[in-house]
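Okay, here's the structure, questions in a sec.
The excerpt is restricted to a subset of chains, each kept in its original location.
Chain lettering (A, B and C) follows the sequence in which the chains are written, and residue indices restart at 1 in each chain.
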């Protein structure tokens, strides 16, 4: 009789239905676990449990935010500019002359608290791969940062690490940093915000989607080897309250290798140009779990993976760990068999490791009905046999209760009228100086001088201007402008208006460069969605943004939600960071925020109320 | 005067892109048989006066808080 | 005939497209050279662009020095025949290859610095600086983490004596470079290493000035004159 495998298999799951499983430790609720059992008609294998737990985590499934984010689509203004809307890795906007631009902002808050340098670095790496995945060449980055008080001891650990991480990764990739923000508030002391934005440029016809059509097509994993990076990160780090305890059981930190990512970018762009991929997905949070289920769900629904073929950095990794690993600088492509040799040769040219780990399969109508069929084997045994769509698209959706907190009235009542006003010139002067010297207002060049803003040679505006602007090609004069803004204090006082204020500020910052605002991305940084007061802030904030976007005619093209930003039970001030993208036909017409030289005698106007 | 050497290396499970780049270069340069390289840091710390136990404990604390990042690195002390 | 100027792409080169653009703007034809091919494609001159070749994890330029293309480039440059401009990482590669003396080490501030930097051009007889006036001040972006030039005192004295200091930082060197050195040349004046980035100061729209264009137009005059270059006051 053959020996029983030491790992969990589908056969074992069928024969041992009552084996207790650690779903709670993986961040899954009991009813979610029950639903998995329902879907599969048996208990999940531990590999399947790993996949469902990461795919159904707040971070990957948007289960608490989905019902609110829908408004961005429902209230979206008419726009001819939108080529790819929400739901893909990043939205794509038409900017004219056959060019398209894709942009998105994403958070890496929790990893940046645990290990500021690597956390921030890998945050940049992740968003850049999202943009690359759409088929675009990444051309610029921005960063929106929030820290505790500038003089707090932990800020001295976190802030320099975050800035050096962004600088290290972005500079090594050769992406100009064209702007961002930095803010300070006591609420961020135990929970800094690190939001990174990337923008990329492509021709309309080059747009790539995360899909795996065509049975027989090969599934290729390329880039870095897989190690124990951030295992449990997707569900434990991004979705569980950040407290002393999780500080103690530190997950294995993700370390970024920007050099490899640079090669990955050049290699991928060459693969795209030679038309060697039919579908592509980057590996971010939830790594192989996410890439396989999403690619399969976006195609025939069928896929077969031999998990043993994933090249490992650490040979001791278990199949569950391979599925959950967040090792950076990896991509997954779907390649037609007759193009495989050329695909491999291109990877070899760029010194990029590439391995065929499986293929796209056909599904029966019944299987398609159930959500497709993803099968994974390990040492010849079947360890996963599930409908991928149930993990990628049909996760739980929560209508979390929300309520305006009782203290909101007191908060609003405590307005500026209660503050003492300066009575003398000296007091006024002192106050003005104090304000200008505040860390969030003073010159941020001690941060921005660590960022390369010149590389690629197309930076038209960057720090210290209100918005960043780049020329999108060497041949023409067309450009795009970008700005990000967020104001946690305002949003705390009035989440609806505060979010609109952030949006309006970003909109104005783009408009004053001379560009026409076209589209919006957002990173919504909030506390725990299980707290009705936080959920109210979230509901109001998304409603505010959706209404404002309709009013001003710019659709939301994508973004990111970061929940559980809190220390103990104290949530951060709700901090939606809004990014606005605009287009300018001739970058030579751009306006700068300086008054300029030789303008003596020119008049200064103040516009608005 | 005493000298303490603190060797700081990335934990084995943490990705070491430096080391990987060197192994790659070794191959291209024709240095055969190099299977792995890990790159870490070495600090030479000079201390005034006698190196008693209390002093050594101080240096250990220094290594922990300043020289090494215990989230991703291990360190070792050596008195020279 | 249009001059053909090679721009080498190493894995991790970042400013290669920018260097090619600057070559084009100056009126020459940029030719892409690949690190893995020991083939200079018959170019008239070469630019080693900025970036982080091989990630620069070990030491900047340490690994790029051994690339196949360098086996062709080094002898041609050493003989005085082939003009070579190494910018930033390119400068580091030239030092690691011993085409230029000294080394570039971590900035004294320990941080990466990106700023618009004023330089004084001192040696104006090199292949890459003959279009500048001696002592001319120019503004060119500096962006590097390991830009602090160091060499033994005797080497520094020799560089000064032979007029081989191509450019110095005006004011305090932002990175701690010895004697304010921003760029140097070899004894023939054909090989120049420069820490700041002239290729980022060739268009008014995207640069702080167009002062950097002089490096590329100097090369064209040098190639056109066909005269051997000489370094400084010898």
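Going forward, a residue touches a chain if its C-beta (ideal position, glycine included) is under 8 Å from a C-beta of that chain, and two chains touch if they have at least 3 such contacts.
Everything numeric in this text was worked out from a predicted model, so none of it was measured.
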> Shown here is one of each chain; what are the real counts in the full complex?
Replying inline: A x1, B x2, C x1
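The working rule: only the chains that are shown with their structure count from here on.
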> Where the CA atoms of chain B average out and where those of chain C average out, how many Å apart are those spots?
Replying inline: 34
> Which residues belonging to chain B are in contact with no fewer than two other chains?
Replying inline: 17, 21, 24
> Taking each residue of chain A in turn, which ones touch at least two of the other chains?
Replying inline: 257, 259-260, 351
> What residues on chain A touch chain C, complex-wise?
Replying inline: 164, 167-168, 171-174, 257-260, 262-263, 350-351, 448-460, 471, 474, 587-588
> Given the complex with chain A, which residues does chain B contribute to the contact?
Replying inline: 10, 13-17, 20-21, 24, 69, 71-72
> Which residues of chain C touch chain A in the complex?
Replying inline: 11-12, 14-15, 17-18, 21, 50-52, 54-57, 111-115, 141, 143, 145, 197, 199-200, 203, 205-207
